[in-house]
Each structure stands twice: as C-alpha cells, then as structure tokens.
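This view holds just a subset of the chains, kept in their places.
Just so it is clear, A and B label the chains in written order, and each chain counts residues from 1 on its own.
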C-alpha cells in the first residue's frame, strides 16, 4: 500500500520559476516557486535546504518567510527528519484518515471526482498547506531537529510551493 | 444530528465593520472585520470571495493577508469546496472528536460551561483559528481547487473574522 512504502528519496527538483529578481536593499518582498515531481501516492520530502537557498538568494537578512502549497491534497509542516519517525508519520496519518471509509467524495453517486482521494483532502486539511517562519541572519529560523517537510498525499504529481519573503529591518 | 446536516448555504453577511480606511500608497496595513450569522451547530462557509473583496478594496497589490477568527469554537482553513467532500469533512471531524465522550468541560462537577461544547473547542483547536496567505496582484494566492473555509463548530452565532493585510513592495 502506497502509504506504507518506505521509499523516501527526495523528489527531483525540476526548475525554479523565477517570479521576481532579488530585492534591492532588503526592503522589498521576494518570491519564488519551488517545485518537485513526486513519485509515490504518499511521500514526504525534506524541503529545508531548498527553502534556505531561496532565502539566501533573496538578500533579505531578517523578516518572515511564508510557504504555501497550492494543492489541497498536500501539506507543509515541521517535524524531525528521521527515517523511523517518517514511517510513523505515514502510519499515523494512514490510521487517522482511512483511505476506504465510505467517503462521499469517492462515491460516483455524490461526486464527479475520479481520483477517489477523500483521504488525501482530509490529510491535507488537517496538516495545513501554509506555513510562516522567521528569517534570521539570512536563514530560516529552525531548531536543531526541525525540518520543513512537504507532504504529498495524492501523488505522483508535479507540485509547487510558493515562497515569499517579507523583509524587516532590525533595530540597531 | 447537527453535524451531519446537509445545509451549507452561505451565511448572510451582516455588515463589514470598517476599522481603517484604504491604505495610501499601498504601504500601510489595512484591516477589516468580516462577520456572519451562522445557522447550524456545525457549518462550513466559503469565505474566499469575501476575503478577496477586502483585499481588492485595500489597494494593496502584494503582501500578506492574515485571517483570524476570535472564537475558540471555530476554525479557518483551506480545502476544496465540493459538496460531497464537505460532507466528508463534517463526518470526519464528528468521528475524530466525539460530541459525547465524558468530557470534563461538559460535566457540571468540573465546569461551569453550560454549552457543553468540549467537542467544539477540540475541533477548533485542531483546525486552527488563524491563517496567513500571500497576496499577489491584489488577490489572495490560492490554487485552482483551494477555497478559504470558515468552520462554525458551535452555532448558531454571530462570528467575526479579522482580516489584516500587510503590504510589501516588490522588487522591479
């Protein structure tokens, strides 16, 4: 079953859509789209390095970084990146939202959705598609064991995360 | 049972409390209160158009929009707006947090709460009352299938969502 697959290799980044050039003087917001091609129905991808790279390229030293996945059957959240724990995350979400549960979204009598992905929607809704974090010294502020994780709940697909960095000037 | 009621008609907007005039030059934060009178104990309301209208009236082209419901027995989150799926969302939350479960908050021996709404609190806590999204080209950045949903978990009541838009200037 896809949800229990141990495969966790990071999805290939395809391209980085450039929507804005670097901020001049660190006073303008900066945005990029990071995208991935996922390979499994359920897949967790560590996107920390990718987000930090975008933050560094922005030239913005301090402020807020906002991440938003534009897909309802995905999520962006924080957790430790450890193989055994990632297995538990998938088991937990698999048990919490059963794939087969008489969902109306999967029932042709009520729904025209052919993907039968009610579980994917409910998992995405619970975990959230939007995450706001602090930028400090040109890095995302994260604890030692915190990684930013993108969760695919209905792959394989091409997925985008919109990254926006809002600069702030620190007091001296 | 309230939670399974199929009624999903959008609640009537009552008024829009004007807390601030439009931002001058797009460089000042702008805030409004959007409110609704809900009609059921559990009710999902698509507030996307209402939020987009506030964003457009702000005159702010790019930045962040922050939504916050000031009620602990409500939530604001993102999902697809499809009837069959909304039914599943209600069933899922109904099963995840049972209304009757020996909650202390509902027990006069421990609590002076007469609404017996422990389930409403726990659902609101899980789904969250605060949501931050990007503003692009005078619109909330959302995927094709993403809607902003306000969830009433203890209606009927009058409910408010505070909307604040923080402008950013884009690099050229």
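The definition used in the following text is that a contact is a pair of C-beta atoms (placed from the backbone, for glycine too) under 8 Å apart; a residue touches a chain by one contact, two chains touch by 3 or more.
All values derive from a computational prediction rather than experimental measurement.
Colleague: Shown here are 2 copies; how many are in the complete complex?
Modeller: 3
In the analysis below, only the chains that are shown with their structure count from here on.
Colleague: Suppose each chain is reduced to the average of its Cα coordinates; what separation in Å results between chain A and chain B?
Modeller: 22
Colleague: Note which residues of chain A are touching chain B in the complex, please.
Modeller: So the residues of chain A in touch with chain B come to 20-24, 27-31, 64, 66, 68-72, 96-97, 103-105, 107, 110-111, 113, 118, 121-122, 124-126, 128-130, 132, 162, 164, 166-167.
Colleague: Where on chain B is chain A touching in the complex?
Modeller: Those in contact with chain A are residues 62-64, 77-80, 82-85, 87-89, 91-92, 96, 126-128, 131-134, 136, 141-146, 166, 168-172.
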